[in-house]
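Only one protein chain is missing; all other protein chains are in place.
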Amino acid sequence: MDKSVMICRCEEINIDEIETVLKLGAERFDDIKRITRCGMGPCQAKMCFKPVAQLISDYTGKSLSEIPPARARMPLRMTRMSVMASNQDSGSTVKAVFEDGDPDDK
Amino acid sequence: MSYIRQHPRLPDVNVEEVTIHYDGIPIKTRKGISVAAALMEQDIKKLGESRKLNQSRGLFCAIGRCHSCFVTINGEEHVRSCMVTVEDHMEIYPNLRDPDVRSRCNED
Partner (left out) sequence: MKTELIVVGGGPAGLMAALEAAEKNVMVTIIEESHQLGGQFRQQTQFLDSLPEGMPRMRGVELANELVKKVTNNDNIQVYTNHAVIGLYEDGRVGLNNGKEILSCQTEKIIVATGADIQAVFFPGWTLPGVMTIGASQIMVNRERIKPGNSTFIVGSSDFALEVALQLEEVGINVLGIIEKDSKFHYRKQALGEQVKEKGIPLFKNTFIEQAQGNGQVERVILNHNGKREEYEVDLICVDGGLNPIVELCQLYDCSFTYNETLGGWIPSYQSNFQTSADGVFVAGNAAGITCQGAVLVTGKLAGLSVAESLGKVSAQEANLIRSHYWSELSKVEQEFNPLVHEARMEHVQNIDQAQIKVYES
């Protein structure tokens, strides 16, 4: 396939960029993510994991069962800072940032 | 217009009209449909541009996962237009640039 084809549409990373990283020794999705930013955009690897795993498999010869899924962490969805700060439940560091004054004074 | 007034498989529904604004232009549309659908109905498919290469972006998955359909709604930026339904007086703008990260009162 044309190497200029984009795989990660959020961060705009194409096949060529991913293969460059594979040549450097990347083996897992997270390796590629840390160097290229592939999977770090708003969708958080939802769209690009499978094609990247296929590229890793094609290049390294590993089977797809040897390529672990992209690591998912909290928050699982895009969350606005102001919404985080609204948490009345417990003392919120995020909330303190939005308020006036030094949080250490509280 | 691309509205399917009489659907071959679904019963007709009563439509309540609402008016939204896209890039300042008023659009009459049906209450309950998604913002992305309301714009697509007007042949507006390009909803924004990508950050790095300024390429056109719009609806792709329609279920809130691809994050490609971002628009600004009532001042709130990076809203997935496929996940929000239209409401009267909504002010919608295309996602053409990143918002100013610094708050206005912190401007040096």
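Order as written gives the chain letters A and B; numbering starts at 1 within each chain.
Here is the rule we go by: a residue touches a chain if its C-beta (ideal position, glycine included) is under 8 Å from a C-beta of that chain, and two chains touch if they have at least 3 such contacts.
This structure is a prediction, so every number in the text was calculated from the model and none was measured.
Note that of B:Ala37, B:Val71 or B:Ile92, the residue touching the chain absent from this view is B:Ala37.
If you put the missing chain back, the residues of chain A touching it would be 1-2, 4-7, 9, 30, 46-47, 50-51, 64-66, 68-69, 71-77, 79-80, 83-84, 86-89. Against the chain not displayed here, chain B makes contact via residues 2-4, 7-10, 33-34, 37, 40-41, 45-47, 50, 55-65, 68, 82-83, 85.
Keep in mind that, in the parts below, only the chains that are shown with their structure count from here on.
Remark: chain A and chain B have CA centroids separated by 25 Å (rounded to whole angstrom). Interface of chain A with chain B (complex): residues 9-12, 41-43, 46-47, 78. Those residues of chain B lying in contact with chain A across their complex are 50-53, 55, 57, 60-61, 65-68, 70, 78.
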